[in-house]
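Below is a structure I'd like to ask you about.
Only a single protein chain was left out; the remaining protein chains are all shown in position.
Right after this comes subunit A.
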Amino acid sequence: MLADGRTGVGTCLGCGNTPCMEKNESELTLFGALDAFPGDPSHDVCPTRAIRWDGQNSVAFVLTDDCIGCGLCISRCPYGAISLEDGLTASVEAADPAGLAITGPAMGEHPEVNRSGQIATLDVPAAANLPGKVGALDDGRTTLLVRNLLNEVGLNARTRRRGDTNVRIDAVGFSRSERPFVAEIETGTGVLESPRALIEDVAVLHSRYDYPVDEIDPVSIILSFPNVRSEYYQVVRDIEKVLGLRCRTITIGALVALLWHCATLDGFDGDAFTIGEGTIDLAECLGLDDAKLPEPYPGAFRPVR
């Protein structure tokens, strides 16, 4: 709704700094010493570069074939000009169907992104497509997707620069209470390797940045929970028992669920996203206050039986 009371579908105003496409420098800065972590310098919002700039008409547009329907660009447009068309891929409204724009393109700063409402419900086709689409992304695009999802749900995060074989930690950052976390991103079959890599990540962060071991939260970011009988759960419990490290697990589906609900994530403190002896259900950790939150795809919230 506009100040004069008119409402309607937003339209792309071609704002000069295109938040739907680019992140600004300050979003990529990390607190304190961790800012020395060599990260992916990409400012791209879209993990697949599907959203582009049409210089002729001064509007954004989406290459539908490349869009994986993650919703990142949608959440960043201050004018609500992008939506998930047919619940599948992003689409920029440029025609101003409700006749809301009065002046020409606003080539300047845009108002702070202010999100409310919901981008889509978790039962749209884009949600079900995530495992296939994300699973097919290459390493660089996957980490970009994860970084941007973490950022949009409110976490200070940076992912490893692709090609830097010296740094093995996939991502670092801070929860909202400014506790550092380290993350391993694994969307393929290597999920079993994440826990041991996380032990190393904690050791590296401790020895090179001097954060106490028990103040670092190790997080495994995966696409889908492995089968209930997978060794993964047992190894995570072994690590907690022997080293006192509580490895958390969060899925890309859960991050997308938060994004689509325009919700934030506090971080990985306390019991959040841990794997205890009981049943695992991320729907309960997301704080989305929706009694019947549908699982976007099998394995997104709960291990497959």
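We take it that contacts are C-beta pairs under 8 Å (C-beta built on N, C-alpha and C of every residue); 3 or more make two chains touch, one makes a residue touch a chain; residues count from 1.
As a convention for this text, contacts and distances are computed from a predicted model.
The listed choices are "Restriction endonuclease", "Spermidine/putrescine import ATP-binding protein PotA", "ABC transporter permease" or "cysteine-S-conjugate beta-lyase"; the UniProt protein name belonging to the chain that is not shown reads "Restriction endonuclease".
Of the candidate positions A:E22, A:E85 or A:D266, contact with the hidden chain is made by A:E22. Touch with the chain omitted from the figure is made, among A:D123, A:D238 or A:E284, by A:D238. Contact with the chain that does not appear here is found for just one residue of A:K133, A:R179 or A:H206, A:H206.
Subunit A meets the missing chain through residues 22, 35-43, 140, 161-164, 166-168, 195-197, 199-200, 202-204, 206-208, 213, 235, 237-239, 241-243.
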